[in-house]
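In this view, the complex is presented without one of its protein chains, the others remaining in place.
For reference, chains read A and B in written order, and residue numbers begin at 1 within each chain.
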Amino acid sequence: MVDALHLIGGGLVVAGTLLTLLGGVGVLRFPDVYTRIHAASLTDTGGATLVLLGLALISGLTLETLKLGFVWMFVMLTTPAAANALANAAFSAGHTPRIGAFQITKGVAAGEAGPDTPRRETSDGNKSAAP
Amino acid sequence: MSEIALQVNFALNIALLLMLIAVGVAIARMRSLLAAILLMGVYSLVSAVWLIVMDAADVAFTEAVVGAGISTIVLLGAILLVRAGPVRHNWRMTIAPAVLVLGVGGLLVYAMTGLPEFGDPASPANAYVGRNYLIQTPDEIGVPNVVTAVLASYRGFDTLGETVVVFAAGIGVALMLGFGPRSSLPPLPAAMGDHHVVLRVTARLLIPLIALFAFYVQFHGDLGAGGGFQAGVILAVAPILHALVFGLHETIAALPVRAVRSIATLGVLLFAGVGVICMINGGGFLDYDHLFPPGVEAIIPPGLLGDPDHAHQWGQHFGIFFIELGVLLTVAATMVTIFYGFAGRAVEEP
Partner (left out) sequence: MSVAATHFNYLAVVVLMMIGLYVLFSTRNLIKQMIGLGLFQTSTALFYISLGKVSGGTAAIKIYADSVEGRMLAAPLDPDFVQQFGVGGVVYSNPLPHVLILTAIVVGVATLSVGLSIAVRIREAYGTVEADEIEAVTRVDAARVGRDP
């Protein structure tokens, strides 16, 4: 009982997995922390979206599609937030971006104060809650 | 064409096991403890997928939440408190363990060739007691999820033991880490700059949904995959996320340490209390058929459970409900206590 929706859904699932695989290749090949975070999170979210869309097409209009929608909302909420937290942590740890062969050492990207940096109270490095 | 489904299942099984072996070898070779801990999280997730392929839905649920969630948090807290650096390896330490491991491994491989074939439905493990549980559950207990029926009713005494073990572990961690020098870090200042806005907003959205999902898993344990253990661990994730994003002081202000420890005790008391009530009403310990006193059958409206022939299942349904509630309370409170122990310990100067 193979109809068009099943075929399209299956194709979307395969496309999603290929996208996630490309993200893995990107993490291995990119030179810098920030570009790797970008590769991993972008392809993760996109791949999950394609896979869930494909599965929703295969299930048709049932309760499972609603549940897949909830899973999709959860993925869209958490994966980019996790990427943000990761980039934040890398910045706080002192990683500066790298463009081509050049490592950034001056300016706002390297952590110095710029015109838009909000004034921070002198807390002793207590940025995260866990000790 | 009809064999493809079975072959795909077996191929997935082999592929996932090979992935697990690769991750295991990577963990063994890692020098950095942080990387080893994150690889353990990956290992747990891949084994959760493998468990789904093996038709173990409840176990996959538990492995994903416990292995990739709580276990990672506790290990990260430990290496933070211990200020661990890279692990030292010298080649002399690897000879004796390698010889031992090869010897024991060889013996085990020789021994396991005597096991029945993988997937054999007539093997001694699958053909007797396991099959009887499948046959008798619809009539005696009436819950669709046989794993919950076995866990909560047929093997309820084992589950009480496991709950008490979890509770004892919580007491152990509380005794060792809970009464020492508390964390002297100040609460998060209000104007922290915009560094953590995304995390704060996302966490505020997610924390109530996580708690709601935990209760969904708890109450649907009878109908699908789920139950007290999974729900307890998921419920514990909500305060842990709150503490990680908003500060441990805020979380302790909302859920005081003593209150959490009392909730753990309450869970065990509820579980054992159900068993004692069954004994008072004339049955054995945890014999849910005697949960209600003998006269109650008469006042229950007929057909309330949908089937008057199965009125004897009332006791089973309520018994399972209460003990799963006890498991939820104990497991959630214990996980939060363990987190409070690790997170609240002062980071001493090196």
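Please note the rule applied: a residue touches a chain if its C-beta (ideal position, glycine included) is under 8 Å from a C-beta of that chain, and two chains touch if they have at least 3 such contacts.
All values derive from a computational prediction rather than experimental measurement.
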The omitted chain touches B
Across B:M54, B:V257 or B:A272, the one contacting the chain not displayed is B:M54
Across the whole complex, the chain not displayed is touched by subunit B residues 2-6, 9, 13-14, 17-18, 20-21, 24-25, 27-28, 33, 36-37, 40, 43-44, 47, 50-51, 54-59, 62-63, 66-67, 70-71, 74-75, 77-79, 81-84, 87-89, 93-94, 96-98, 100-102, 104-105, 108-109, 112-113, 115, 117-123, 125-126, 129-131, 133-135, 137-138, 144-147, 150-151, 155, 158-159, 162, 165-166, 169-170, 172-173, 176-177, 180, 223-225, 227, 229, 233, 331, 334, 338, 341-342, 345, 348
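Here is the rule we go by: only the chains that are shown with their structure count from here on.
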Note: in the complex, subunit B contacts subunit A through residues 77, 80-81, 183, 185-186, 188-189, 191-196, 198-199, 202, 205-206, 243-248, 343-347
As the complex stands, subunit A meets subunit B at residues 77-78, 80-81, 84-85, 88, 92, 117-121, 123-124, 126-131
